[in-house]
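What follows is a single structure, and I will ask about it in a moment.
Coming up: chain A.
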Amino acid sequence: MAEQLHGQPLLRVTGLRKAFGAVQATNNVNIDVRAGEIHALIGPNGAGKSTLISQICGEQMPDSGSIFLDGRDVTSSAAFARARLGLGRSFQITELCADFTALENVVLSVMLRKGRPFGCWGNPRHDEALVAEARTQLAHVGLSSREQVAVADLAHGEKRQLELAVALARRPRLLLLDEPMAGMGAEESASMTRLLRSMKGYYGILLVEHDMDAVFALADRISVLVYGRTIFTGTPDEVRRHPEVRAAYLGEDHALQPALAATTPGEVHAHT
Partner candidate 1 sequence: MTTPRTLFTRYAAFGAFGLALLLVMPLVASLTGTPYLTNLVTRFVIYGLAAVSLDLVIGYGAMVSFGHAMFFGLGGYAVAIMSFHATSGGPLFGWSGSQQALVAWPLALIACGLLGAAVGYLALRTRGVQFIMITLAFGQMVYFVLVSLQVYGGDDGLMMGKKSLLPGMNLAQPVVFYYLCVALLVGWTWLCMRIVNSSFGMVLQSLRQSERRAVNLGVAPTPYRLTAFVVSAVGTGLAGILWANFAGLVTPDMAAWTKSGELMAIVILGGVGTLLGPIAGAAVFLGLELALSAWTEHWMLVMGPLLVVVVLAGRNGLFGGWLGARHG
Partner candidate 2 sequence: AEAVKIGFITTLSTPAGYIGEDERDGFNLAVTQGGGKLGGVPVELVVEDDGLKPANAKQAADRMVASGIKLFTGVNFSNVLAAVVPGVLEADRFYVSLNPGPSNFAGENCNRNYFVASYQNDAFHTAGGVAANELGYKRVVLLAPNYQAGRDALSGFKRTFKGEVLAEIYTKLDQSDFSVELARVRSLAPDAIYQFHPGGVGINFAKQYANAGLGKTVPMLMPGFSMDARMVAATGASSEGFYTTGIWSTAMDNPASRQFVEAFRKAYGRLPTDYAMQAYDTAQWIGAALKAVGGDLSKGDAFRTALRKADFTSLRGKFSLNTNQHPIQDVYLMRIERSASGDLAPRVVRKVVSDDKDAYAAQCRMPL
């Protein structure tokens, strides 16, 4: 019994379908994410990755199928309720409170986790415990020196880092990341990769990314989505060798250069 509970995936999606008119954006998708695992989701543009993410986090409702979070059916729960159950995410296009400072953004997240957001009296910005934790979190993503800068004045890459800090400050059990490396230079990508790697084991992560170096370096398992269907799920090596995946997504490059693609985490560090 205990064994079973332990083996239960953090996220389980079964038979999910969603159509926009004639377009089957999600077509009978089954996917699961285990605790502590990084599960990458790849697929051609328009395959339905973002649509899947937004159904999991509750912004869009599926036509049919079920979503289980920690064994709990959340298919019809509101987005905020899922967040309270431990679902965190970062957005493909930055979603932050632009008028707040970096610190305030994280304080907000910590405060909401601690669950007394309806207080009308004390100023959370002056709450030592909240602020201290928020600072730690900012330091974690390397934004210590930018605490007091309003988000609107941050550079693109810094916003991406903050985005992650805000998501992590909520201490989610499951993290959905939609193209976190998009728009990042090689250096930033590498440091983001390092950061995600260091978090491995603490969170379950569903990672959508077109940067194959990062995906192969990080993922424990990879699912390939094409035209709304999961055509394959397996380890990075299996995926790389899979002919259908090569044809639909990777092209020949990655398949022909297994040496480059098979970079181990250590080698990523060596590169930078």
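For anyone wondering why these and not others, all candidates are chains of the complex that A comes from, given by their letters.
Convention: a contact is a pair of C-beta atoms (placed from the backbone, for glycine too) under 8 Å apart; a residue touches a chain by one contact, two chains touch by 3 or more; residues count from 1.
Since the structure is predicted, the reported quantities are computational estimates derived from the model, not experimental observations.
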{"item": "Options 1 or 2 - which one, within this complex, touches chain A", "value": "1"}
{"item": "Candidate 1-touching residues of chain A, taken from the complex the two chains share", "value": "57, 59, 78-81, 83-84, 87-89, 91, 95-101, 104, 107-109, 111-113, 116-125, 148, 150, 152, 166, 170"}
